[in-house]
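As you look at this complex, bear in mind that one protein chain is not there, while each of the others sits in place.
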Amino acid sequence: MDIFDTDKSRAFLPRYRAFLEEELIPQENALMQLPLEETEAALQPLRQAARQRGLWNPHLDQWHGGPDFSLVEFAQVSEVLGMSPFGHYCCNCQAPDIGNMELLLHNASEALKNKYLKPLTYGEIRSCFAMTEPAHAGSNPVHMSSTAVLEDDHYIINGHKWFTTAADGAAFVIVMAITEPEETNPYARASMLIVPTDTKGFEVVRNIPIMGEAGGGYFSHSEVRFQQCSVPADHLIGTPGTGFTLAQKRLGPGRIHHCMRWIGICERAFQLMCERASSRELSPGVKLGSRQTIQNWIAESRAQINAARYLVLHAAYKIDRMGAKAAKEEISTIKFFVAEVLQSVLDRAIQAHGALGITDDCLLSFWFRHERGARIYDGPDEVHKTVLARGILKGYGLDIKTHE
Amino acid sequence: MDIFDTDKSRAFLPRYRAFLEEELIPQENALMQLPLEETEAALQPLRQAARQRGLWNPHLDQWHGGPDFSLVEFAQVSEVLGMSPFGHYCCNCQAPDIGNMELLLHNASEALKNKYLKPLTYGEIRSCFAMTEPAHAGSNPVHMSSTAVLEDDHYIINGHKWFTTAADGAAFVIVMAITEPEETNPYARASMLIVPTDTKGFEVVRNIPIMGEAGGGYFSHSEVRFQQCSVPADHLIGTPGTGFTLAQKRLGPGRIHHCMRWIGICERAFQLMCERASSRELSPGVKLGSRQTIQNWIAESRAQINAARYLVLHAAYKIDRMGAKAAKEEISTIKFFVAEVLQSVLDRAIQAHGALGITDDCLLSFWFRHERGARIYDGPDEVHKTVLARGILKGYGLDIKTHE
Amino acid sequence: MDIFDTDKSRAFLPRYRAFLEEELIPQENALMQLPLEETEAALQPLRQAARQRGLWNPHLDQWHGGPDFSLVEFAQVSEVLGMSPFGHYCCNCQAPDIGNMELLLHNASEALKNKYLKPLTYGEIRSCFAMTEPAHAGSNPVHMSSTAVLEDDHYIINGHKWFTTAADGAAFVIVMAITEPEETNPYARASMLIVPTDTKGFEVVRNIPIMGEAGGGYFSHSEVRFQQCSVPADHLIGTPGTGFTLAQKRLGPGRIHHCMRWIGICERAFQLMCERASSRELSPGVKLGSRQTIQNWIAESRAQINAARYLVLHAAYKIDRMGAKAAKEEISTIKFFVAEVLQSVLDRAIQAHGALGITDDCLLSFWFRHERGARIYDGPDEVHKTVLARGILKGYGLDIKTHE
Partner (left out) sequence: MDIFDTDKSRAFLPRYRAFLEEELIPQENALMQLPLEETEAALQPLRQAARQRGLWNPHLDQWHGGPDFSLVEFAQVSEVLGMSPFGHYCCNCQAPDIGNMELLLHNASEALKNKYLKPLTYGEIRSCFAMTEPAHAGSNPVHMSSTAVLEDDHYIINGHKWFTTAADGAAFVIVMAITEPEETNPYARASMLIVPTDTKGFEVVRNIPIMGEAGGGYFSHSEVRFQQCSVPADHLIGTPGTGFTLAQKRLGPGRIHHCMRWIGICERAFQLMCERASSRELSPGVKLGSRQTIQNWIAESRAQINAARYLVLHAAYKIDRMGAKAAKEEISTIKFFVAEVLQSVLDRAIQAHGALGITDDCLLSFWFRHERGARIYDGPDEVHKTVLARGILKGYGLDIKTHE
């Protein structure tokens, strides 16, 4: 009973839940014991199962083998999949592939779609997205050194990027580089280009060790380098200088995806906390859940998660009806609000587990480490707060320049 | 553009907003300068204006001169009215009268309705509700000393209550008292009775000075005493022993009312903070809003208020469809979540106003004082958290006894 | 047993405590029931008693009738006096008189000392200090409109000030005004001047109603106006253009005074919370203090208060040995740290008292209202954080300009 429910979500949500309960979660513990770099291979049978259950590509329309969900419907599915670290990958809607698919779908030429989008939708290849540079603050996207220079009918790309998620094993990378250095408008200088990873001069320098793990394959974040990489001019997506416009369009729904995945994590952490509270004995017959402090954590987490979910679903609803641009403030809002809820719910759930909570016997420690980045990636919370506040203050007649 | 909008709310909300902007807010400053005890009289012309605009009794059905709103629709109206300290009183939907009207409407005999409900809906009289006792913790409602003993065809009432809002000048009080002391179920011992305030033995001991003001009339909270008060047996509402059941029914929607009023306060405080940020100069040409700390407050407040509003509207939506009992957890959730948002938004708005914010020249100082109680009345936040958590843990098989 | 204890503090602290317990606190409740404007008169017998007990002027040296305390010793006394709203006034060391006495003692001519300092130390008159202007942000002290122009041997003063504490009934005001408008250094433009309150053109416009009370006499904060006020040139304290230097010297120890008074308030609030927790029944035989949430509040409050006290005493110790200038960062630190502790301890204590906590039957509601200003006056917390951070970052080679 939820105002956002539709016939479609009522039909599909139980099927996604069943997949998790019947197939994924029973194997989750074994999967968690593998080194991250072996996970991708081990997950292939589950991907096959998801496909057979008709749960593949929930983000795509029927032409591309998906269920043609509204963003609200997809968001509800994304929450369910987020309850396991492997949910999205099993259904082929993991970041950054999902964002790349949406980007290509709406902005690439038919030729590029055929060559790069199609095999992605089939799950035959993986892709990555290279934007952040180690030398510049990610919070200021126009501060960028990578360049793509048009020479004859090829772009020659040079640049140094990091946090290129899933580059290890990817078939191609979409890179953000300056193509119009003379543009006075700093937001019209960059373009997005597709670079096959076997292009000469492209190098995965390393999988960056993050919170103790370098990972590998799909579960990794790489440092990559472009040195005189040459790609055909038609590998530029859209028109030259539209890189930021495309990035914005890519990120809008992308934040819905992330936020709902985080809410899925919260729900799972909440479940684990409640199970712990109702089973762990402090002394014979006295359960952890009898402590008022634990009760407070449960109540506060419940309230925060519900609040976060509604914020995101309402933002998705607005995007569905009015487009991502109209929902700019809502999108900034959910980014920092939900990331903070995520961290606080995980923190409480770990504390409720005591020593077990910090071990790798417990799912929570994985998320505690690998989602600390939630407050940083896709623009740190601090930037989103500033963007939101400046937008609001504009309505009160105060215009604050960026980076003032 | 909101998923909760209906034709009716789209028709009515602008009219309530117009009343505030055109009639109430222009007089608000002058009203705030009056001693609280003179406010009631000064507000009569505004009440008249609201009635003429067809904004009277937004909580009631057409039979009782109201617009027959769903709870969601009323909630949206309540937010608008909450933007001024006088909004609800102007439209005759102020607590505790609103709760009393709803209580009588659904539970009183026709005779009682004619005698007590009718003049309330006309705004000819006021009423009050006496439950909390100074000697017992309000957080434990069954811990109560007031009694009503049936002798012949009258109940003889004895008791000592406080925080009986608006008792000063009320025509009658609805009192909660033990009528079935022998009942083993502690929730089946009390009943609600109507006591006209001119009944012998009823006394308003004092208007309790709260945060510096005792107030008067409608704007007051009284200590009252019942000494051998005798009322006809038919002045018991419903059947003997149903006091708690009725209280629960009264409080469910009542918390929606309060929470939406708080959100109205938050919106007004937010507006004041943004106006201040965009006008106040720190030095020539440099506005307060250029400070990142202020921007953080604006962004965090915006996120919190939106989250709070959605939580409440979803709770109201559930009550509309499934009744207050089914929405018990949602009602506990909003109580503590919104009360905390209220306090933190008010606090930031005051801080943004500097010294002005703590003066009575500024609306914020009024709410800072008079809404500190929001975290206490209708059950302190701590009790609601415990109730919510215990309900959740029951679903995990852990049954924790009350007051364990 | 405290590393800060000295022979003198060991001798004096018990005497101050005894005064509170034996004389002041027994009358406190009655005093709290008086309108604020009647309090000053009612306190005269207690001031007499404090003087007879040798507790008068704890901030002064023996030449001025004081005990010649170090700042650390005075700080410890100030905490004890802070436990009652009337403590400091009883011992003649209330702000702003204490700051004015210290200012005059170290900076005024002998003639001014004889005329203005002496009767202050005897408690025969009161004084006030006019700095903040309603038209300018208090956070930026150089942004000031008041002027004092030298004509012949008199200064002609014009200006509009507010939050001039205790102006109502004061014998003289020390006013901050621009005397050197041509100075390029904005910190060298203002001077401090003594203006007897019977000077023509000086007017107390009103006692500003703050959080519901305008108060009166010593317990008030006024809006004042200077219109062509003429004072002899020798009423300028120190030399022309030294206003800010003097203000800084005045404020350094002044913040120690305030902070220790706040810690006294915290200790009292803590006491009230513990008394409530150990006496209030939730149900027969079950005390409030058995709830873990209350226990958390007690533990967290104890930790915070201890931390705050040590921070302040260490700052005082540094001032004693190295002067206020060397302790600039410590002074900024305690201002915002202790103000926040104060507000959170008061908030918890009120919540623990339930409805009683917001009534004027309870001391806590007085402090909740009248100390909300602690985070604002003497520079809002936000300014102190910025000052501290900029000082630290300077040590790392980053120089950030004021109001950047």
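All chains are identified by letter, namely A, B and C, in their written order; residue positions are counted from 1 within each chain.
Throughout what follows, a residue touches a chain if its C-beta (ideal position, glycine included) is under 8 Å from a C-beta of that chain, and two chains touch if they have at least 3 such contacts.
If you're wondering where the values come from, they're calculated on a predicted model, not measured in any experiment.
The residue touching the chain not shown here, chosen from A:Gln62, A:Thr184 or A:Ser283, is A:Ser283. Contact between subunit B and the unshown chain involves residues 291-293, 296. Residues 132, 134, 136-140, 142-143, 162-163, 208-213, 280-284, 286, 288, 291, 293, 350-351, 354-361, 365-366, 368-369, 372-373, 375-377, 380-382, 403 are the ones on subunit A that touch the missing chain.
Residues of subunit C in contact with the chain left out of this view: 1-4, 274-275, 277-278, 287, 289-290, 292, 294-296, 298-300, 302-303, 306-308, 310-311, 314, 317-318, 321-322, 329, 332-333, 336-337, 382, 384-386, 388-390, 392-393, 395-398, 400, 404.
The rule is simple: only the chains that are shown with their structure count from here on.
Subunit A and subunit B have Cα centroids separated by 42 Å.
Centre-to-centre separation of subunit B and subunit C, using mean CA positions: 38 Å. We define each chain's centre as the mean of its Cα atoms; on that basis subunit A and subunit C are separated by 52 Å. Residue numbers of subunit C whose C-beta contacts span two or more other chains: 291, 293.
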